[in-house]
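The complex is shown incomplete by one protein chain, all other protein chains being positioned as in the whole.
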Amino acid sequence: MTTIRMVEGGTTMENQFPIQQFLDPQGNWISENHQELLTEERTKEFYQQMIRIRTFDRKAVSLQRQGRIGTYAAFEGQEASQVGSALALNKKDWIFPTYRDHGATMTFGHSLRNVLLFWNGRNEGNIPPEGLNIFPPGIPIATQLPHAVGAAFAEKRKGTKKAVITYFGDGATSEGDFHEGLNFASVFSSPVVFFNQNNQYAISVPMSKQMKTKTIAQKGLAYDIPSVRIDGNDVFSVYVHTLEALERARAGQGPTLIEAVTWRYGAHTTADDPSKYRDQQESTNRREESDPLLRLERCMKQNGWFNEEWVNKITNDAVQEVEQAVEEMEAYVKPDPAMIFDYVYQEITPSLAKQKKALLHMLGGDEQ
Amino acid sequence: MTTIRMVEGGTTMENQFPIQQFLDPQGNWISENHQELLTEERTKEFYQQMIRIRTFDRKAVSLQRQGRIGTYAAFEGQEASQVGSALALNKKDWIFPTYRDHGATMTFGHSLRNVLLFWNGRNEGNIPPEGLNIFPPGIPIATQLPHAVGAAFAEKRKGTKKAVITYFGDGATSEGDFHEGLNFASVFSSPVVFFNQNNQYAISVPMSKQMKTKTIAQKGLAYDIPSVRIDGNDVFSVYVHTLEALERARAGQGPTLIEAVTWRYGAHTTADDPSKYRDQQESTNRREESDPLLRLERCMKQNGWFNEEWVNKITNDAVQEVEQAVEEMEAYVKPDPAMIFDYVYQEITPSLAKQKKALLHMLGGDEQ
Amino acid sequence: MTTTVKTNSLTLVTAITDALAVMLKDDENVLLLGEDIGKNGGVFRATEGLQAEFGEDRVIDTPLSEAGFVGAAIGMAANGLKPVVEIQFLGFIYPAYEQLMTHAVRLRSRTLGHYSVPLVIRAPYGAGVRAPEIHCDSTEAIFTHMPGMKVVCPSNPYDAKGLMIAAIEDPDPVLFLEPMRSYRAVKENVPEGKYSIEIGKGNKLVEGDDVTIITWGAMVPVVMNATKRLRDDDVSCDVIDLRTLSPLDEELIAESVQKTGRTVIVQEAHPTSSVANDIMSVINETCFLYQKAPVEKVSGFDTPVPYFSYEDFYLPTPERVIHAVTKVMNF
Partner (left out) sequence: MTTTVKTNSLTLVTAITDALAVMLKDDENVLLLGEDIGKNGGVFRATEGLQAEFGEDRVIDTPLSEAGFVGAAIGMAANGLKPVVEIQFLGFIYPAYEQLMTHAVRLRSRTLGHYSVPLVIRAPYGAGVRAPEIHCDSTEAIFTHMPGMKVVCPSNPYDAKGLMIAAIEDPDPVLFLEPMRSYRAVKENVPEGKYSIEIGKGNKLVEGDDVTIITWGAMVPVVMNATKRLRDDDVSCDVIDLRTLSPLDEELIAESVQKTGRTVIVQEAHPTSSVANDIMSVINETCFLYQKAPVEKVSGFDTPVPYFSYEDFYLPTPERVIHAVTKVMNF
C-alpha cells in the first residue's frame, strides 16, 4: 500500500530550533544581533553574579558534607541560565523556582540566609524579602507550572504589567502538569515565561530515555506557544531571550517557552552518586569547554576588561557575603514546636489546639 | 530591541496538516490514492455497518427517553470515524474506547446486548465476547490512553503482531494522561494508534476554548509521533489511515496520532441540552452537508450501486438485531446484591464477607 | 425596630447559585472556574445565568484538565484572587489530588502564612441518581486526611447558601461537597443577600434521649425518615447533621453521646478509613464512661460504588438505620 504522508517532527526539529548563541565558548561574539549589549559593565555584572552564586553553591555543598545543612541540590554549571534569566526580570515580577533554582532567586534578591535555612529544613527560609514575589521551591516535579500560570492569569486580570517566570527541568516535561500548565497559559494568553533548563538528566535518566524528541522547544508547537532553544551556558543569549519573552508577556502576547541547553557538573543532589549512571569525565570536559564563567573570563580577556584584582575583590566579597549568611543561618532561633501547629490554618482548629497542648506538655515534661 | 525569531506553530499548522479526504461530501473520489478500495462490496460493507450502529444509537436514545436504560451518550455523526477505524483492526487487536465509542466496539464485534446492559447500569455489559480484547469504556477522560499504551507495550514485549487502538475526544487532549500516554508510547515505540475523534466540543466547551491550536494533529510533534488530520466523516479516509497506522505499529514503527475531524449531531448525552451552548441549526446544516451515511449513499448512487431493496433489507436486519438485543437486555437476570462484594478481590476479605452477610440478611429480612 | 428579611424559595442547588451570585457581587476578586460552567451553566445548572450576569472573565470555562486548573487556581489564590472551582463530579477530582494535597493545603505552613490559598472547590457527589460509574463516589475521607483542608457538606438549601458564603470568605482551602441526590429534593425559603454559617459547627436536627444519630448530606433525609418511624416505637433520637466533616464539631458530638450513651453513625462512604471512624475516635476519647453500647455504623461498603443498577444495595436505607438503632437499644 502506498504510504500516505504523515507529517513527522523528528529530525527536522533540531534545525527548526537551532541553538541560539551570542557568545561562543571561546568568548567571541558570533551574532549580528545585540552587539550593543556587550559592554564591560554588563559583562562584569553577569560575571560577578555568577561568581557570587557559585561561591554560595560550593559552600552549601561543603556545609552539607559537614552535616551543617541537609541534602542539597547544587546548580553548578547552570549559572548562566539562572543569572541571565533572573537579571532580565523586573523587581515586581514573580519567580516560581524548583529546588535547583536558588541561583536565580538569589540573583533576583532572595536572602542567602533564608535559602540556607530552607536547605536546613526550616520553612522560615521560604519567606522572601519584603516586596519580592518568590514562591517556595517546587519539590514535586512540574507542579509549580500551573501555579505560575495562575499567578500570571491574576496579574493580567488586575491589568498590571507584571510578568511571571517559572523554572523547570528536562524531566519535568514528562509530567501532566507541564502539559496542562502550558495549555492553560496558551488558551488564556497568560503573561508567563516557561524557562526550561535542559541539563539533559533527570537524576540518572538521560534525555534520550525521558523523551523521543531531540529538543524540548518543539513541545511548544503543541500549544502554539512561541519557543526557542538557546545555549544555556551563554549568559547573553539567556538574558536577551528572557527579556524578549518577558516583553511578549507584558505586551499581552502570552506565554513563551525557552529551552536553555545546559549541564550540571556535579551530582543531582548531595545524596546522589553520578558515577553510577554517567562518566563524570564528560562533566570535566564540558567544564573546560563551556563553563559559563570561563566563557565570560575569555570574553573579558579578549576585550581587555579582565582584571585580576577586581576578580579577587568580587570573589572575596562573595565569600564574605556567604560566610555572613552561614553565620546568620546557624545563629538562627532554634525550632519552636508550636510552629508546626500555628500555620496549618489562619486560625487553629480546636482539635489541633488540643494536639499542640499535648505535645508542648510532653516536651515540657520531658525536657525540664 | 530587534526581535529574535521564535519558531511559532500557529497558523502554519493547518497547512502542515491538511485534512485528508478521499471521498468528498458529494460522494466523489477526489484522491489519486487507493482508488482500488472503492469497490461496491467494501462500500456496502461500510454502509451496512453504519446503518447498523446508527440504528442502535437511535434506539438507545429512545430507550433512555422511556426510562428503559440510564443516561446515554449518542455518537450519531461519528459513524464513519468509528466504523472505518474498527474495520481496519485485526480480530486479535485491542480496543480501548470511551463512553462514546460503542459504535466502534460493536463494529469490532462487541455484543449489542452487553452494550445496552452497560448503559443500563450493569457492569456485566463490560464483558466482551469470547476472544475479543475490548476494554470497558473509559469514563474519566483520557485515563484509558496510558492503559492502551501499557497493553501495547505488553504485546511488543511478548513479540506478537497485535496492535492497540484507543479512542478519545478533543477535550481529552487537555488532560495530563494524554500527554503522559503519548510520551510513554513514543519513548518505548509501543504499537498503539491514538485515534482522536475531534467532534469540536467537550460537552459545551468548543475547541477554541479547549486549546489555542487549530489542529490536534500538531500535538504529535511534541513527541515525534507521526500524525495526520483526516476527514472523520469520510469512512474511506478513516479506514485507510487507520490501516496504515496499524501497519506502522505491527512493523515496529511505534505510535501514530490520527485526528479525525467530525461532529456530533445530537446532545453530549441524553442529560445534555446542546441548545444551551450552540445553535443546533448548525448540526442540521452539517447533516445535510456531510453526514457520513449520506455521503456513501451519494457515492453508491453515482456508481450505480445503490439499491432501494438492499437498503431496506439491511435496515430491517439492523432493526431486528437491535430489537433482539433490547429484549435480551430486558430479560437479563436481575441484579444480585452479592455481586458487588464478590469481585472486589479475587478472594473476598473477612471484613467484606461480614459486610456481605449483613446486607444479604437485611435484604432477606426486609423482602420476605 | 424590626427588619424583615426577604426570602426566596430555593432548592439546594439554586441556593448555591444564589450564594455564588451574592459573592460575585460582593467581591470582585471572586471568580468561578470549571468545565461547562459558562454558557452551559454547569451540568447541574449550579452556575446558571452567572456568566451572562457577571461576564466571561468572572465565570470561566476551563480546558478539561483538573490538575491544571486547580493548580492555576492555587496560583490565582496566592496572588489575590478568590477562585471557586467546580469539579464536575467528585469522582473526577482525583487528577487534582496532588495539587490539593501537596500545595493548596500546605502553602500557608510552608511559608508561615506569607502565602495562603483562599480556594473553594465545589463538587457534586454521592450515589442515588442513577449516574454512570465514578460519578457516584463519596470519598470524603481522602480530603479530611489532608491537614490544612476544611470539608463541608450541606444537607439543605439554607445551610448550602450559608456554608458556601462562609467557604468563600474562609482564608483557607475548603472542599464544598454537594449531595447530588439532594440538589432538587426540597424547596425552602432562603433569606436574600449575605449570611453565613460557621464552618466547624454541626446542627442538632432533632432532640432526643435514647440514641444519638450522626449523619450529613444526602443521608439526612434517610435518617429523618427512620427517626419518624422510630418515634412511633417510642425511641427518641438525638439527630446531628454534622455539616462540616473537617474540623469535626467534637463538642456537639460529645455532649449528645454523653446524654444518650448510644450512637449510630450513618454515612454513604466506604467504612474503612472513613469519617465515621473519626467520629468513633471522638466518642472513644470523650464518652468512654457514658457508652451503653458499641457505636453502630450504617455505611456504604468497602466495595467500589457499584453501577447504578446495584446502587440501591449499596446505599444506606431507613431500614438499615432502624436495624442499627434497634441493635444499640437492645444491646
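Lettered A, B and C in written order, each chain numbered from 1.
One rule holds in what follows: a residue touches a chain if its C-beta (ideal position, glycine included) is under 8 Å from a C-beta of that chain, and two chains touch if they have at least 3 such contacts.
All values reported here derive from a predicted model rather than from experimental measurement.
Every shown chain touched by the omitted chain in the complete complex is listed here: A, B, C. Within the whole complex, the absent chain has one touching residue among C:A141, C:A160 or C:V298, and that is C:A141. Only one of A:S283, A:T315 or A:S351 touches the absent chain when the whole complex is considered: A:S351. Residue C:P294 is the one among C:G80, C:G193 or C:P294 that touches the chain missing from this view.
For chain A, the residues touching the absent chain in the complete assembly are 70-71, 99, 120-123, 139-141, 171-172, 174-177, 202-205, 209-211, 271-272, 276-277, 335, 337, 339-341, 344, 349, 351-352, 355-356, 359, 362-363, 365-366. The missing chain lies against chain B, touching residues 94, 96, 123-124, 126-128, 135-136, 139-140, 143, 145-155, 157-158, 176-177, 179-181, 183-184, 187, 339-340, 343-346, 349-352. Listed for chain C, the residues touching the missing chain in the whole complex are 67, 91, 94-95, 97-98, 101-102, 105-106, 109-110, 133-134, 139, 141-142, 144-145, 147-148, 246, 270-278, 280-281, 284-285, 288, 291, 293-295, 297, 301-304, 306.
Rule of thumb we're sticking to: only the chains that are shown with their structure count from here on.
Centre-to-centre separation of chain B and chain C, using mean CA positions: 36 Å. Centre-to-centre, using mean CA coordinates, chain A is 43 Å away from chain B. Residues of chain C in contact with at least two other chains: 63, 65, 67-68, 95.
Residue numbers of chain A whose C-beta contacts span two or more other chains: 176-177, 179-180, 183, 187.
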